[in-house]
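Of the protein chains in this complex, all but one are displayed in their positions.
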């Protein structure tokens, strides 16, 4: 059976942490689908098109990595695309508690799904999309936190 | 002196976790008042009437369990109804930090009150009302997370 | 049914934290048995006789509080004395993770048992028996950490 | 080189915890600037003028403590006023995870800055500005949580 | 490239938690080597031969699962057997902090290695080998905590 993982998130925007997790997971799975969640209730900083464009730019040379968007429950999307794994990065123990709850709920809703965790590298631990947005809002330069060479302009 | 506990929350909606904590606490207290907090600033998913109805349905056979609603500070409500205990369930260490702060503030405001904690059973650890609402919003089926036989329709 | 709780520990020696938890739990239970665990593998600082003597001294005026010693599994002792509750204090989130594991194991081994947690008051959070022993070993004065008026001499 | 620390926050309003951290840090720094962040997106409970007035009242007798306000990134403000330290209080392990992320981001953006942490005293651990606002909103009396003698009226 | 994972531990003895993690990881890797660490400094409860025998019994029907023993640094063993993954189960946030440190040290010592984490199912969260040994030492019955049908006699 093909090993298909989804890497769900809002990627508003993509960070170096996200980039690193996916690239390290490439050898583990046959296909990785980066699934950009569309949440109608929460206004995003970047449009869904831009968020997808950033991801496509960074993973252009990775044939097993695809970019998609979805709405609704993550496990429903997994069923639809035939994914048997959810890939997640773990940064801190606060992260862990949160991710554990989500993974346990997902497994209750869809027992065939397995969530696989990789550790965020120490140098990316403090980075998340909300930090990047905060720096942007205040007119700062977030280039140390987003993938090298990516332009958010 | 009668042992009267309140079990405060928004119960939007009641989960299997809530149900289990209250039923296990029944032998410990003479009366348990499930106190549904009305927060004028936060819009609830279910109306206060529905939330109370769900609770009344599930605890109909428990004569020492009552359902009530309240506004204002929890300790003021305790004084009003003569409760000397606040009952809470603990799920995770993130929970613990949060509950500890609230309990310490309540004890400062009303030193006679004692917060009593029971552990959420492992199988209910990942469940909370916000998970149930999320599943409902996305058209999923939350029946594994709410009390058996309860219809939210 | 009588509400009987055991408060298990090694009490080597009793601290202000222990004293405070038991005194606050007195109104909640019909009887509280402070059960001093005898661990043949771990050498204690104070003899079992002294540890019991300290406890008897401090709780002399509390008719519902008894002192006992036990060996073996805590749940077996609970069955023997007819206890339906285990009383524990919670200090920190590290504590919580540890206590949760023990409580879950106990509930698996003996489903009728319920572990009830009270919060250690903030001023006693840093105190434990090992701190007291450490101070004693280095010739310091632990009187701020043990019950007022207790002499360890 | 002068040791200049900023103590950033929204101070909406000042609590006993804030007061205690700054007073204990006074001997460590040549100057401490309490920097009230103005967040255009989040409505505050007290106006920026009131929040500054409370701080000026409490620290009137501390010549090395100044009050200022700022917008934008905290590290940019540090550069502007020549601060080489950020002072923070730590209360709980949840706090710690959060503060560590912010401090790591700040150090990435401005490697010369050092964040210095003091521990919140146990008796102030449960206090934060949001607790005070909550009590005020419900018509309670927050005087145990704000600096002695301070009137919020 | 073949995906080879080692699952290191002392397995003194194997628990239901260990069993469950390995069985869930089988589809993810081409080979899983359960590597029983021999620690000359720590006396084990069961002999290395017994610990291996328990593992061989439980995984007899899993052709991609092998049992081996090793001494020395885990990463050296990975190099020797050509493993590119270390498989670990995560139970609690205390676990997480501990596992993160080990995984980060391993990645420093051998950058090609990737640690992959699965979540322990909620019902096995409280179980570890030391709990089983404790029950055995006190003459209790650990059968709920070890793989079904396994006899430790």
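By written order: A, B, C, D and E. Residues from 1 in each chain.
Assume a residue touches a chain if its C-beta (ideal position, glycine included) is under 8 Å from a C-beta of that chain, and two chains touch if they have at least 3 such contacts.
The structure presented is a predicted model; accordingly, all values stated were derived computationally and were not measured.
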Check: Looking at E:94, E:136 or E:152, which residue reaches the missing chain?
Finding: E:94
Notebook entry, point to check: Which positions on chain C touch the chain that was left off?
Noted result: 92-94, 125-128, 131, 134-135, 138-140, 144-145
Margin query: Just checking the interface: what residues of chain A touch the absent partner chain?
Written below: 92-94, 122-123, 125-126
Next item on the list: Since one chain isn't shown, list which residues of chain E touch it in the complete complex.
Entry: 71-73, 76, 93-94, 97-98, 100-102, 104-105, 108-109
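Following the convention adopted for this analysis, only the chains that are shown with their structure count from here on.
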Check: Matching A-D on over half of contact pairs, by residue number: which of B-E, A-B or C-D?
Finding: A-B
Next item on the list: Decide which interface, A-E or C-D, involves more C-beta pairs in contact, and give its chain pair.
Entry: A-E
Next item on the list: Provide the C-alpha centroid distance between chain B and chain C, rounded to the nearest whole angstrom.
Entry: 29
Checklist line | chain A-chain C separation of Cα centroids, rounded to whole Å | finding: 46
Checklist line | Residue numbers of chain A (touch at least two other chains) | finding: 93-94, 97, 100, 104
